[in-house]
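A single protein chain has been removed from this complex, and every other one stays in its place.
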Amino acid sequence: MSRGASSFFRLNDHGIDVAGLRRALDDRHCGAVVGFDGIVRDHHGGRAVSELRYEAYAELAEREGQVIVEEARAKFAVRRIVAEHRVGLLAIGEIAVYVGVAAAHRDAAFSACRYVIDEIKARVPIWKHEHYADGAAEWIHPD
Amino acid sequence: MSRGASSFFRLNDHGIDVAGLRRALDDRHCGAVVGFDGIVRDHHGGRAVSELRYEAYAELAEREGQVIVEEARAKFAVRRIVAEHRVGLLAIGEIAVYVGVAAAHRDAAFSACRYVIDEIKARVPIWKHEHYADGAAEWIHPD
Amino acid sequence: MQLHVRYFASLRDLAGRDAERIEHAGDAVSLYERLAHRHGISMPRSRVRLAVNGAFVAWTQTLHDGDEVVFLPPVSGG
Partner (left out) sequence: MQLHVRYFASLRDLAGRDAERIEHAGDAVSLYERLAHRHGISMPRSRVRLAVNGAFVAWTQTLHDGDEVVFLPPVSGG
């Protein structure tokens, strides 16, 4: 298996298996794994949220996500990065995104995990459609 | 249950159940969970490591670990922190320490997780006895 | 030239469709202005990114017959 094959970003339309992704990070040379779970909260901007829908421009999202993962591997001394982002309808408490990083040392693992989630949020063409408890719904397009 | 009861540091002499600890972080108000796994590596300082033993001054370790968790809860906008550290004999690849933090937002979750693991490593009376592939063994007492 | 335009998120809701084929002779800027006017899209172009054939490109990118053109409103994944 090539070095790159152990790191990836991909979309997920059925449910993120954090335990399975975590196993993909196992590596005898790694002393540190940092994982980030982004979870659907029950509120946003003071409004009660009932559920979310994520929509992606899939081809570009997976391409851009993979670019971000490769950037992080170039910038930080890490061995493996796995990242998945949900699309479709999500309930409160469901995992919307997972980023896991394995590295020899924790400093690089923390930095790379933070980099990947920050860049995903800033650059990957995925949009959140929030459904509120009062029946309204809104696309989130941050300024 | 008091607010404090959902956050803890404790020693573990049998095996860290990351999935179970992760479930203890579930909280409808939290959008971010950051987890750190410290794992027994197969090498240290250029030497091949075969296994490790962690020894703790248990009473003080648990007290100091709890102090660190409470410091992090005071410094950062987080809701729950769970941390466990193994004692006893560990094989390569076993989890030596887990720190999980749940927060409304990722910035606080990353900062608190990093704070807790850094302070555990600096302050909690736990010592690593490294066993090397060549049969030697050494207590690690960092400068 | 004929272009294949795809819409996502709020722009899809406003356009009332996922995609459309359109004959267009100008550049991407004039295409956005034309389609924004047609579909009542008020989002200023400064907030929109352009993708052509599945890659981010600058608004100065020359369009070609058969291109897939996507106007991307600000993203909100994570």
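Labels A, B and C are assigned to the chains in the order they are written; within every chain, residues are numbered from 1.
Here is the rule we use: a residue touches a chain if its C-beta (ideal position, glycine included) is under 8 Å from a C-beta of that chain, and two chains touch if they have at least 3 such contacts.
None of these values were measured; they are calculated from a predicted model.
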Contact list for the unshown chain, restricted to visible chains: B
Full-complex contact with the absent chain, from B:Arg22, B:Arg41 or B:His85: B:His85
Selected residue (touches chain absent from view) among B:Ala32, B:Val101 or B:Ile120: B:Ile120
Hidden partner interface residues of subunit B, rising order: 38, 54-57, 59-61, 63-64, 85, 96-97, 117, 120-129, 139-143
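Note that in this section only the chains that are shown with their structure count from here on.
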Between subunit C and subunit A, distance of the C-alpha-averaged centres to the nearest whole Å: 26
CA centroid of subunit B to CA centroid of subunit C, Å: 49
Junction residues of subunit B, two or more chains touched: none
Overlap residues in subunit C, where contacts from two or more other chains coincide: none
